[in-house]
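Here it is, the structure in full.
Note that one protein chain of the assembly has been removed; the remaining protein chains are unaltered in position.
Every chain is named by a letter (A, B and C) in the order it is written, and numbering of its residues begins at 1.
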Amino acid sequence: MAKAHFGSDNVSGIAPEILDAIVRANQGGVDSYGGDALTDGLNARFGELFETEVSVLPVGTGSIANDLAISFITPPWGAVYCHHDAHIMVDEANGPEFFSGGAKLADLPAEHGRLDPATVHTAATAFDPTDIHHPMRAALSITQATEWGTLYSVDQVKALGAVARELDLVFHMDGARFANAVAALGCTPAELTWKAGVDVLSFGATKNGCMAVEALIVFGKKREQFGTLQRLHKRAGQLYSKMRFFSAQLEAYLENDRWIQWADHANRQAGRLAEGLTALDGISLQHPCEANELFLTMPVAVYDAMDAAGFGLYPISPNGDGSGSIRLVTSFNTDPADVDRLLEVAGAV
Amino acid sequence: MAKAHFGSDNVSGIAPEILDAIVRANQGGVDSYGGDALTDGLNARFGELFETEVSVLPVGTGSIANDLAISFITPPWGAVYCHHDAHIMVDEANGPEFFSGGAKLADLPAEHGRLDPATVHTAATAFDPTDIHHPMRAALSITQATEWGTLYSVDQVKALGAVARELDLVFHMDGARFANAVAALGCTPAELTWKAGVDVLSFGATKNGCMAVEALIVFGKKREQFGTLQRLHKRAGQLYSKMRFFSAQLEAYLENDRWIQWADHANRQAGRLAEGLTALDGISLQHPCEANELFLTMPVAVYDAMDAAGFGLYPISPNGDGSGSIRLVTSFNTDPADVDRLLEVAGAV
Amino acid sequence: MAKAHFGSDNVSGIAPEILDAIVRANQGGVDSYGGDALTDGLNARFGELFETEVSVLPVGTGSIANDLAISFITPPWGAVYCHHDAHIMVDEANGPEFFSGGAKLADLPAEHGRLDPATVHTAATAFDPTDIHHPMRAALSITQATEWGTLYSVDQVKALGAVARELDLVFHMDGARFANAVAALGCTPAELTWKAGVDVLSFGATKNGCMAVEALIVFGKKREQFGTLQRLHKRAGQLYSKMRFFSAQLEAYLENDRWIQWADHANRQAGRLAEGLTALDGISLQHPCEANELFLTMPVAVYDAMDAAGFGLYPISPNGDGSGSIRLVTSFNTDPADVDRLLEVAGAV
Partner (left out) sequence: MAKAHFGSDNVSGIAPEILDAIVRANQGGVDSYGGDALTDGLNARFGELFETEVSVLPVGTGSIANDLAISFITPPWGAVYCHHDAHIMVDEANGPEFFSGGAKLADLPAEHGRLDPATVHTAATAFDPTDIHHPMRAALSITQATEWGTLYSVDQVKALGAVARELDLVFHMDGARFANAVAALGCTPAELTWKAGVDVLSFGATKNGCMAVEALIVFGKKREQFGTLQRLHKRAGQLYSKMRFFSAQLEAYLENDRWIQWADHANRQAGRLAEGLTALDGISLQHPCEANELFLTMPVAVYDAMDAAGFGLYPISPNGDGSGSIRLVTSFNTDPADVDRLLEVAGAV
């Protein structure tokens, strides 16, 4: 029997609609390396979604999406401002530094994972950008939804975009959970990105029902350098020979607003978990639960009970006082009944 | 209607057995980033196939398989000997140089795409390897089946392996069409690789019926450094979060000797094309057809007829005398009736 | 007339004894690229100084000394812990990241420029080093004398060395002003380095009277990988064809304890400046003056007077309240009469 797993949204499988799209794309011989109709249609499809002309490249993982994005927005002697716990900072095995030829990731503190415009401004103006001794300020990268399950509001993104524009920083958004952010904020994709100053977006899809695909999306003036991104993409081994099967996932993902609906479902189940768990003694949220992730302090006994009941969970980090820190994540296919069951188990301790 | 495409084996789709395996793997929540049972079983599965202990990593494209292999077998100041037309030399957008931190690809002439042991020996001993001014000899890379559709016999691989051992070169085989080589030679995978001195194999699967997966296979003593390859692999963004769907492809590919049977089918259809076409006036093979590729000189008029008949073909390179150079490729799902039809069209010119 | 310059020790010229050594080395034809007797003798000469076997390479600048040291002590996926204002962090135009193939410089806060062992321990144990997602802890780098003109005591270095040993971090010391540290602490070079756990030292000489030379010094077990450092060194264009003129500088620098005496002179003049200036109204040290650098808060009016009197100074950073921040540096050839004169000018405001 399928296991109810709350450890990560990466543990979830492929949505049936996505699998169907792969099967449908499996007809006859078509040109390889992106020379197919599905790939050809991506720019228009995403352009419609974002209400502006965009340039799009599909990639296989969120890691490489970020690696390529970073290498696209900074010279090797540049500095990219990001938060201390950003994926690009701590989870990519130094991929951003490698792919960019040695750019500096300058990590900044960020309450609940949200960078503050003033903090960015101070860091980015610490050095004269024309002084060749120092890392040259080059880019700003934020994660939306953040690494701690919170969100930047549209206005907060805009405020960062204003700093980026003032200081001539290319503005990147790591949107591994972009769908969850859009669903929760109720804004348009355009409002949350290029209208707020974002130049490059890592548009996540894998965590939200796809098999393995993300889209690199370039907006506005930065599109003039899209040819460079295509070279970086090919050189990184991301030009899949049977690209149609990756583009098909993206196409089906966008169709009928599935991406929003699936993210909305995940967000709602996370909200139910948050509400139910924090009503229990000794359980509290470390960060507001605004998307599909919960970062909790809970009694180890509660964790043990959930574990014993067969739920898939990542290990708890004990705090030494009988409590511990644990992340729970919901996904596009989280069964509400499993949420009920988990709350029941937790409540029974 | 599905188009009969002879331009490349990359234009073919996914074999039904592979798609089934992806569907079957889509059950419940399982640990991500390779922490699933299918991925866990790969070392054993390939170990059985190769009759020895091996260390395996799945990757998404042939390009990155080669990039990672090269970066694994040479220091940045090393030289990797390969043939002038090797994929690693001309088709990876300098990925091998990039991923290795600047290693030198030293290209050598090779009749019909087959490197000669004496040529390798001469090139690799041109410089004293302890003289730090010069590229340090480090590795040998061959393509099997070759870029020109020919094969190295087991003895030819062995002879190159002997040179590699003598000169302390790590020996890599780019096996994007390894299946076609094994099927055609009738040898065991072991005989064609580690028993002949091969240390690292890029084991192709995508061109032969998979959706998007290749396996990096490390043999023998080189396995002691497998931890380094795992870091390179993660850093390259190749650690897919839903890795199970890539491992599932490999598992189904090996099952019931499918990989050999599919390659054998492709080889046979290529053989039929070669026999039929070279019987026609003005058509000749530029290289022996030993696997699933044909490199032909043919009248442009014949090409035009095939094109007009609706076959998928890559552009012909005109020779200026009414003839041109053209590659035809068959694949795991080439319909023999399409071969008949193509021969008929060509014969009617 | 020569200008009395207190902006940097880099503004000072070449000590006559060093110039003499260059002239003396200019006899006849000798083997190039380090094949000369002077270069050949460096290992023995530094071995004597450090009371142990060492492996030495001369380089042309402090920047490249640090770049090569960092690339020698970490894999590309490693993390190097350093202080927030370390030269390797902010003054090398991302050279350490570039030369190391993308290693992470993890900057830590450090009071008065001195890293605290507990801070290092916490940062270096934040991630499991076997988890390939995260930067792998690899090395520790400190600056001695520090970027803020302070010193680590021998015991403080030892305490950091103990953390490095416990966590398997290679321990690097950026000793651009190593001479000033040894002179001030009155310890032996051995006590301050390998006996305290240091594996690799950037041994500065340029700031203290040489024309352009620093020595990379490798101690203990790390010497087993010295061949790799020689490749990195050659590849960085640091194998000077007429190497004898660089080795001659180092040889003359060590002779008769000149390096210590010159540093001692600089330290004493800095001490006199510190004593004299802080006796004046409104002038205070931002950090203790323990070597040859002073970081001062002073009235802008005082600065202006010194500037008007013709002293070479770097620009002051105004604090907005009539005071500003300014660095003064003394060197091997600072004339005590110029110190007197500067104090006089400052005192007269």
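As a working rule, a contact is a pair of C-beta atoms (placed from the backbone, for glycine too) under 8 Å apart; a residue touches a chain by one contact, two chains touch by 3 or more.
Keep in mind it's a predicted model, so treat the numbers as computed, not measured.
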item: Touch criterion as defined above, residue of A:G29, A:G62 or A:G101 at the omitted chain; value: A:G101
item: Sole contact to the chain not displayed, among A:T188, A:Q230 or A:T278; value: A:Q230
item: Residue among B:A4, B:L105 or B:A248 that touches the chain left out of view; value: B:L105
item: Absent-chain contact - pick from C:F178, C:F219, C:F245 or C:F295; value: C:F245
item: Selected from B:E17, B:D91, B:D116 or B:D307 as touching the chain missing from the view; value: B:D91
item: Touch list for subunit B against the chain that is not drawn; value: 76-78, 90-95, 97-105, 127, 132-135
item: Chain not shown, touching residues in subunit C; value: 1-5, 7-8, 10-14, 19, 22-23, 25-33, 59-65, 67, 92-95, 98, 206-207, 211-212, 231, 234-242, 245-246, 312
item: Hidden partner chain, residues of subunit A it touches; value: 33, 75-77, 101-102, 132-133, 136, 228, 230-231, 234-235, 239
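Just so we're on the same page, only the chains that are shown with their structure count from here on.
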item: Chains in simultaneous contact with subunit A and subunit B; value: C
item: Identity of the most central chain, Cα criterion; value: A
item: Interface composition of copies subunit A and subunit C: same or different, split at half; value: same
item: Farthest-lying chain, centroid of Cα atoms versus that of subunit C; value: B
item: Averaged-CA centre spacing for the pair subunit B and subunit A, given as whole angstrom; value: 34
item: Chain centre separation in whole Å, for subunit C relative to subunit B (CA means); value: 51
item: Multi-chain contact sites of subunit A, meaning residues that touch two or more partners; value: 92-95, 98
